[in-house]
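One structure, pasted below without further comment.
Every protein chain of the complex appears in place save one, which is left out.
Order of writing sets the chain letters: A, B and C. Residues in each chain are counted from 1.
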């Protein structure tokens, strides 16, 4: 088991709509199919679906948990790290990733998008946040047509 | 010197436009006039202008620096804390605040807005980010007409 | 209120013996008398006694709390920062200090001593940990005779 070719973070809400779960599972499978590792926040919803998808293809999954209880990780996380940092762990998810795929999402997902773009880590989005200043759309998140295209674009953007 | 009545974070970019600096200085002064402490990221631009405003009224200013060098703080920070956490310190700025006033801003400011709303800390904005999902504006940041109104609204929202 | 001349951390247990509390209160007073700010973990025991001593002389006190609840701070903390980092905040206490005075102490205090010495921050001790490797005492913590001497030595060692 060599280190993965690259690490892709999949960000999204813990309480997710059916389309978000389907997209996350497909994106997780695409991450593993590309020989990449998956990093996420380790909890339920989008995070769980993404890990399930990655594990279905034999991928390696890392969950950076907000609390101190390893058992809070979803059942498809191989490396569960209870950081005890609360939402400050979002910065660590981003640092651990060569690129981020954001799917749907709440405020936590928006913080991961913002932290990634601040750090220069590319972000590809599926039905996620759009942001503007003074009425003018600000580019940053690259929209993708579907989960497989999102992962392919993420890999292209980070040059791995 | 008793503890302040409340702590207000002022978030905004380190490289700021003239209007952002003017708004930040006025907001900082309003924070001090209200008997509140000011917390921020401790660096230049909006952070420095806000601290200068607060100090001009004898206010207490706290700067949570990303690096480990205390001397990176702007000259109007009374309590300079070199966290060494990088942008993960944005989560600590938000935790330290009863309410956040966001002025203009880049990706770091957007991360503070998102982390605050995730944590249930109210955010008032001046010329800052607007966010949407699937074309529909999502409420969260309360817009204010001017810096003094922003601080007053922040205090009202946090109930202090 | 200009920034303090230096920041001194006082480290010690939350559940403390009477001698530890007396020493902490006297050390806190000495920190304020020297024109320095006091930084600590913000809770009870040695932390509370040190803050009480500093406030009795009009000093500025900062408490870096492990949890997210500001109300967990003792009543003599002026700047209470709920970091939400758990014991990882011990590293921030050390980073915020020009020197550390360790009084008595449990494992948390030992971690602060070790983190300080790792970072090159001088540590002065009163009845605190002694450490050895293979039976040979390892120097690091400078022993002091009493609380006022400890603070004076801490200031001398950090060159402030």
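In this text, a contact is a pair of C-beta atoms (placed from the backbone, for glycine too) under 8 Å apart; a residue touches a chain by one contact, two chains touch by 3 or more.
Small disclaimer: the values here were computed from a predicted structure and weren't measured.
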item	value
Absent-chain contact - pick from A:18, A:58 or A:159	A:58
Sole residue of B:36, B:54, B:88 or B:131 that reaches the chain not shown, by the stated touch rule	B:88
Residue touching the undisplayed chain, where the options are C:85, C:101 or C:124	C:85
Chain not shown, touching residues in chain C	85-88, 90-92, 104, 106-108, 110-111, 113-115, 117-119, 127-135, 140
Residue ranges of chain A at the interface with the undisplayed chain	1-3, 37, 58, 60, 62, 64, 68, 77-85, 91-92, 95-96
For chain B, the residues touching the chain missing from this view	68, 84-86, 88
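The working rule: only the chains that are shown with their structure count from here on.
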item	value
Interface numbering overlap (same over half, different under half) for chain B and chain C	same
Most centrally placed chain - per-chain CA mean versus overall CA mean	B
Euclidean distance of C-alpha centroids - chain B vs chain C, Å	28
Cα-centroid distance, chain A relative to chain C, in whole angstrom	40
Touching two or more other chains - residue numbers and ranges from chain C	68, 84-85
